[in-house]
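As you look at this complex, bear in mind that one protein chain is not there, while each of the others sits in place.
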Amino acid sequence: MRYLPHTKEDIETMLKVAGVSSIDDLFLSIPDDLKTKDGIDIPEGLSEWELDTHMEELASANIASKNYKYFIGAGSYDHYIPAIIPYLISRSEFMTAYTPYQPEVSQGTLQGIYEFQTMITQLLGMDVATASHYDCGTALAEAALIALKKNKKSNKIAVSALTHPSHRQIIQTYISPSGYEIVEIPYTKEGLTDINALKDMDDIAGIAIQSPNFFGNIEDLKTFKVVADEKKILFITSFTEALAYGLLKNPGSFGADLVAGEGQSLGISKSFGGPGLGLLAGTKKQMRNLPGRYIGKTKDANGKEGFVLTLATREQHIKREKASSNICSNNGLNAMVAAMYLATVGKIGIREIAQQNHDKAMYLKKTLEKAGFESVFDTPFFNEFILKAPAGFKQKRIGLIKNKYIFAGICLDPFYPELKGHYLFCATETVSKNDIDQLAKEVQ
Amino acid sequence: MKEMSDLNLPADVKYTKDHEWAKLSGDIVTIGINDYAQDQLGEVVFVELPEIGDTFSQGDEFGSVESVKAVSEIYIPISGEIVEINEGLEDAPELVNTDCYNDGWLIKVKPENTSEMDNLMDKPAYLDMLKG
Partner (left out) sequence: MIQQPGTSGLVLNEALLWDKSRDGRCAISLPKQDVDRATLDDSLTGDIPDLPQLSELDVVRHYTRLSQWNFGVDTGMYPLGSCTMKYNPKTNEVQAARKGFAEAHPLAGDEFSQGSLKLMYNLERYLAELTGFEAVTLQPAAGAHGELTGMLMMHAYFAKKGKQRSKIIIPDTAHGTNPASAALCGFEPINVKSGPDGILDPETIAAVMDEDTAGIMVTNPNTLGLFESNIKKIADIVHSKGGLVYGDGANMNAIMGIVKPGEIGIDVLHLNLHKTFSTPHGGGGPGSGPVAVGKRLEPFLPVPRVVKELDSYKFITDCPETIGKIHTFYGHFGIMVRAYAYILSMGAKGLLDTSRLAVLSANYIKESLKGTLNLPYDRPCMHECVFNDEIQQKNHITTVDMAKRLLDYGFHPPTIYFPLVVHGAFMVEPTESESKEDIDQFIDAVKAIAKEAKEDPEKLRKAPFLTKVTRLDEVTAARKPCLKG
């Protein structure tokens, strides 16, 4: 097998040095009754060529193997990925390197992630950003735990009902063993989190609001900050579409203490939902409370500038059971991709692409409304919005997927049963005016 | 690491088994970590201190001292209320290494019961403990 270089001669020599006559002898420390009797029931190894055939067949059983137009988001977005990104990230010095614990031979990863941290703080208007987490949901759960642990009086965290349903579930899973609870903040008929309901909540340790929210609407984060300050609790914001902050006022400008986000839109393919990129940022005050890795700038013994993992005493390998989180790895390679993407789009690109996302979504909404969809909210949105579908759309939608290579909206029923027949639509820079006009024609 | 004979252990302070020192002056007790502790830890990068007004019982954990690769919890030698913390350590944590008994002090406490100082070790007793 081409991944196993040992020849017969190699094995003979190594056995001799190891002082045994066969490899079996090296397993004598394992009692016989613990050794498996059955062997492994896994098929015989495939050649590279058989593997290609098998995997091509599997991949083709996903309709994404064809060219589709995606008018869906809900936490996973279709964006253009420039050719240089897969090209650069496939460099094996990035891909096959380990965590940069030996900084002298890891300056590439270290400078790359330092630049990532910097650009994320610029995007979000925050003081510090970690070297990344698994996804927005887990980053948000970590932020919730920070707020809960800091506040000695309450064991409840207020989370908007318009935070991504999966994220709310993750927070619930993470916090329940410690006896903490979520209090859901309901939403208004404007499709926004109900600030008045929040004002009435007394016994809460923190507030978490997603903006743009799951419906795509832009929350008035300023008002939530006021409430958080009055109650003297942490204000956490989150987002699933990172490109929104190429256009919208960033969470830092609203005084967010902690920001959790999803960075998949920054050059990372959808890949059936993972791996994505969890972002976590905070104010200077929160720096030592954030879990996860940090890269810091320093000098070497000769005075040369360099980068190194720092503030490691927060982490599990030092604090062990006293660590605030158990996180070990980050999504390092994807953080590099995001950095490459941000460097590639730059100041000019990020604004233009974000603006185009908004333009397309506005045009899509108008066009679908003309085609018989009903407007639901009159609230500003970024690149996602809700519409009520005309009768018969459910069937039409399946037909569009099967025959027209179009994914038109995600049905809200499973997430918000009170909104039957409502669909969450998304338009990014990847759909053209023609595509939108074509969709409208199909659904009329 | 220093040899035991090189350790700087003033005679006019009391010591704990966790290598803190405490000095009663008037009705305030000043507390820090001693030369053995700072030497073992290596270069201090950060000190986590409680807030003014916090209260502790003798032996409670009241903070931690961090080097690059280790964290050491610190335990309060005497019960009482925190009346002052050494804010200078935020910008210059290295003071704990260079001047642990003076500029490197950690907290000042208003003791609940000054007789608790009798439970602490004097220099000879502390040295015995180290040697043993």
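Letters A and B name the chains as they come in the text, with residue numbers starting at 1 for each one.
Note that contacts are C-beta pairs under 8 Å (C-beta built on N, C-alpha and C of every residue); 3 or more make two chains touch, one makes a residue touch a chain.
It should be emphasised that the depicted structure is a prediction, and the values quoted were computed from it without experimental measurement.
K.L.:
Among the chains present, which touch the one that was left out?
P.N.:
Result: the unshown chain touches A, B.
K.L.:
Out of A:Ala161, A:Ala197, A:Ala343 or A:Ala371, which residue would touch the omitted chain in the full complex?
P.N.:
A:Ala343
K.L.:
Using the touch definition up top, pick the residue from A:Gln172, A:Thr188, A:Thr223 or A:Gln438 that touches the left-out chain.
P.N.:
Result: among the candidates, A:Gln172 touches the missing chain.
K.L.:
Touching the left-out chain: which of A:Asp41, A:Glu230 or A:Glu418?
P.N.:
From the options A:Asp41, A:Glu230 or A:Glu418, the contact with the absent chain belongs to A:Asp41.
K.L.:
Tell me which residue among A:Tyr134, A:Phe239, A:Phe393 or A:Phe425 touches the hidden chain in the full complex.
P.N.:
Once the missing chain is taken into account, the touching residue is A:Tyr134.
K.L.:
Just the residue numbers, please: which parts of chain B touch the chain that's not shown?
P.N.:
Residues of chain B in touch with the missing chain: 43, 45-46, 66-69, 93-94.
We adopt the following convention: only the chains that are shown with their structure count from here on.
K.L.:
In angstrom, rounded to a whole number, how far apart do the mean CA points of chain A and chain B lie?
P.N.:
Each chain's C-alpha centroid was found; their separation is 44 Å.
K.L.:
Would you mind writing out the residues of chain B in touch with chain A in their complex?
P.N.:
45-46, 66-71
K.L.:
Given the complex with chain B, which residues does chain A contribute to the contact?
P.N.:
288, 312-313, 318-319, 322
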